[in-house]
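What you see is the complex with one protein chain gone and the rest in place.
Here is chain A:
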Amino acid sequence: MTTHTTTPAATGTGEGGTVLEATGVTMRFGGLTAVKSVDLTVNSGEIVGLIGPNGAGKTTFFNCLTGLYVPTEGRVAYRGTVLPSRSHLVTQAGIARTFQNIRLFPNMTVLENVLVGRHTRTREGLLAALLRGPRFKKAEAESEARAMELLEFTGLAGKRDHLARNLPYGEQRKLEIARALASDPGLLLLDEPTAGMNPQETLATQELVFAVRDQGIAVLVIEHDMRFIFNLCDRVAVLVQGEKLLEGTPEVVQRDERVIAAYLGTPPEEVAAASRPGGAEDGPGAADGAPATTAERPTGTPDPGARNDTGGHGPAGTEGGEKA
């Protein structure tokens, strides 16, 4: 059930085709539906954005893609094969990610962090490490060379022996990207890569993401910085209250009233009214979505609260679960 906007993009890319295909992904935590029947396709060579107000379920959706959560319903396929439900196997399959709140290994050096990222692409086991034969040394040297390449790529080569926790914030973010790239992924998931960055750093990150894309890695990015998203992405999907409201090119999304409403809030009647015509464009899932979920959510305040619900309802809603 892909939306019509994805079809031209898929045929547009010459090689590879679909990298990620999520169909009907639903995630429930007890009575709370954090993600509801979301479809998303990422094609080779694409940068796809995922936006939505706080608590919309973006990070939960990411966690479903990376095996941290097993979706209650739905299917996630990477290059045509259904993903295993265990995180380390997902990474091995070729999906790497960064985190909303930085999660480097603080007491390891910059180089060691990247080497850990290479874990799935290296093989030597316990015995080889103890015997330290020529094969082991060669493999270690190769890993290190690749890690250094990535540090050059992200501009951190000069800091290889610094402890990760001592890096400035912007460089920690870069290091997360380098570490994620170390697993030679086909798809990179970035969870708010520019959160807390100044405009220059944001611009540098943008260049970095383009460079990653040019290496043939598809990118799916969550971000609140709209300028960043609209500059960067070939396609943007909007998630509101766990459902995909809309998907399209940055121009289409930027102009859509419902997106603006979702971020700034509108009276409940208007939300309901606004989402109805959307059904033609986005399939039945999104059509009756917004009002229905408002009623279902046990934590949401009843009628007047629906308005806040689309805005910052974080802690009571899905965001709490995302941090896990």
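Keep in mind that, in the parts below, contacts are C-beta pairs under 8 Å (C-beta built on N, C-alpha and C of every residue); 3 or more make two chains touch, one makes a residue touch a chain; residues count from 1.
Note that contacts and distances are computed from a predicted model.
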Exercise. Between "Branched-chain amino acid ABC transporter permease", "Transglutaminase-like domain-containing protein", "NADH dehydrogenase" or "Hydrogenase", which matches the UniProt record of the unshown chain?
Worked result: "Branched-chain amino acid ABC transporter permease"
For this session: Please pick, from A:G55, A:P71, A:G117 or A:P193, the residue that touches the omitted chain in the full complex.
Result: A:G117
For this session: Would you indicate which residue among A:R75, A:R103 or A:R255 is in contact with the undisplayed chain?
Result: A:R103
Seminar exercise, completed: The listed residue (A:T60, A:T91, A:Q172 or A:T202) that touches the chain absent from the view is A:T91
Exercise. Residues on chain A that touch the omitted chain in the whole complex?
Worked result: 66-68, 86-88, 90-92, 96-97, 99, 103-108, 112, 115-117, 119-120, 122, 124-126, 129-130, 132, 140, 143, 179, 183
